[in-house]
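A single protein chain has been omitted from the complex, and every remaining protein chain is retained in its original position.
In order of appearance the chains are A and B, and numbering begins at 1 in each one.
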Amino acid sequence: MTNRAFRPAAPLIALVVGILLMLPLFVESTYALHMMILIFISVITGSSWNILGGYTGQYSVGHAAYFGVGAYTTMMLLQFRQVPPWYGVWAGAAAALVIALIIGSICFRLRGPYFVLASIAVAEIVRVSALNLKNITNGAEGILVTEIPPWTVGGATITDWQSKVPFYYVGLVFALVVILVSRLVRSSKLGYYFQAIREDQDAAHSLGINLTLYKNAALSISAIFTSLAGSLYAVYVGFIDPSTVLGLDLSVQILMIGIIGGVGTILGPVVGALVLVPLSEALRSNVIAQGLINSGLVREDSAVGAFLKENLAHAHVLIYGILVVIVILFMPDGVLGFVRRIAVKKAKA
Amino acid sequence: MEIFLQSLISGILIGGVYALIGIGLTIIFGVMRVINFAHGELLMLGMYATYYLFSLFHVDPFLSIFITMPLMFLFGAFLQKIVINRTLASPPQNQILLTIGLGLIMSNSVMLAFTSDYKILSTKYSSSSVRIMGISISLPLVISFAITAVITVALYWFLLKTDTGQAIRATAQDREAARLMGINVSRMSIIAFGLGSALAATAGALISPTYYIFPQVGSAFTLKAFVITVLGGMGSVVGATLGGVLIGVAESVGGVYFGSGWKEVVVFVLFLLVLLFKPSGLLGKSTT
Partner (left out) sequence: MAILEIRHVSKFFGGLAANSGVSFEVAEGMVMGLIGPNGAGKTTLFNCITGYYPPSTGEVIFAGRRMNGLQPDRVCKLGMVRTWQKVRPLTNLSVLDNVIVGALCRTNSVKRARDIAAEQLRLVRLDHKNALAAGALPIGERKKLEVARVLATRPKLLLLDEVMGGLNPAESEEIIRLILDIRHAGITQMVIEHDMKAIMRLSDRIVVLNSGAKLAEGPPEEIVRDPRVIEAYLGPGE
């Protein structure tokens, strides 16, 4: 995998980053910015998951725990203690780290499917606790942001929190940082050891690798960045409750971003985010149904048309499910792996 | 004391139904080594089938088992043969994801077809209760337990006394050895998944008079099924039986003493304790 990775050239990367940095200057559509922010959040969660799942081979289906802990810490500090979110995110990260080390000490004694089950169980414990500890978290009512103080950063002071632009840049910076960290980790001793653990845990152990230490290292990095995404999401959307930020659905979604692009690669989660976010948004907002009708493929007044218009918006999770099944059956190396294999075949032809 | 006894008995009765769910999952794991994340959705399908058989055709939920059980057996067999079989040689995470995906497809298709509205299946006896030893117990629960007991006994007889049943046990014990002895192991996988699905759906049918019916009801049961099978030992039918009753009791009694909001946490904490201290379960053999 280390040799067969797809590595875009540096100038291309610089170009893409440059475009992303300047995007809000010439794109006015708030909807486009909204999509980009969601994509950034997904890139962050997917890449973070990848460090634990893709590199180290520990498939967590409970990553919502870290997302939610970040979200809740930031929101509780903001709403109940008036701590601005640019400090709150770090408290969130610290809280997520503590939770991660506790979870790690329980779950890393287990392997394979038992680890998966344990990761789900602990995330559910966190969710139900948030639901029940109403005095601390507001329980099922959730937490709503009422006001974000002005923020002075660089030379500028941000006062307009209705605008998507500040969230866009925070998202972009976090996403770039996590991608950079992924790259640095992979080419470092940490990365080698993580992958050794993934490939053969017992062999790795006998080669001098302290399994507990390194698994917890992977989890810690993963949890911290996932919590940053959670904090950003919370302040951006302005409202959180246990089912949206701590639910099993979210954990599965994070897992899928990591897998659909291609496990264990740097670009994989990016591709995963680029596929899943627009698809889910398009379904949610009825764009696809409208598109099919407008293009004449389906008549608006037909039974199929009416059905699509009614229901496709609710069907995005169904499409998720179908996508997962298709990817697992036909593209087990993810979209990236699939594309790569086709490219290799074409090159040979 | 009466409250304790009442919750204990309800716990045991519902535990019987949980045992069915757990047995189904443990057979699937034992034979195929697949962790079926869609198990709860199979139960949900059983619930919906029972609901519509009742509301459209007035078939009593308990009697409708004769229809849903074979139907869901075939459905499960079909799923295994056409979809899941392709991933049996893949790493376990692929299988996990596949069953997660199938579960999502099942629950969301049902949501699209029948909406997320909570459905209630009310029979004449849904809220009837019966007095046993001075304690009031829900009648549907007693009937479910009785049916569960019958099915479990039949299952044990099948596994112990019939050729196919013994072949399944052989495959669960050692797939390669079974293959070398001439057992058609892929056929065993199909039967196992069919059986597991039928049992899950039957459990769904049994609880439909007393539970809300909605598309997402499955996921809570999937997790519970895992806890049961791990507790009893993955692959052990007897273990799953005992595990089911234990979880039923833990949940029921835990709910009374800690508040119903914390009942799930009681179960999960129990789960983690077992995973940590006796991962092979109370009765199981270690297969990791």
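What to note about this one:
FYI, a contact is a pair of C-beta atoms (placed from the backbone, for glycine too) under 8 Å apart; a residue touches a chain by one contact, two chains touch by 3 or more.
None of the values given here were measured: they were computed from a predicted structure.
Listed by label, the shown chains that the missing chain touches in the whole complex are A. Of the options A:193, A:225 or A:320, the residue whose C-beta touches the omitted chain is A:193.
Interface note for the absent chain: among A:32, A:209, A:237 or A:322, the touching residue is A:209. Where chain A meets the omitted chain, the residues involved are 1-4, 187-189, 192-193, 195-196, 199-200, 202-211.
The criterion applied here is as follows: only the chains that are shown with their structure count from here on.
Chain B has its Cα centroid 32 Å from the Cα centroid of chain A.
Per the touch definition, chain B reaches chain A in the complex via residues 35, 83, 86-87, 90, 92-94, 96-98, 100-105, 108-109, 111-112, 219, 223, 226-227, 230, 259, 261-262, 264-265, 268-269, 271-272, 275-276, 279, 288. Within the complex, the chain A residues that touch chain B are 59, 61, 106, 109-114, 116-118, 120-122, 124-125, 128-129, 131-132, 248, 252, 255-256, 259, 311, 314-315, 317-318, 320-325, 328-329, 332.
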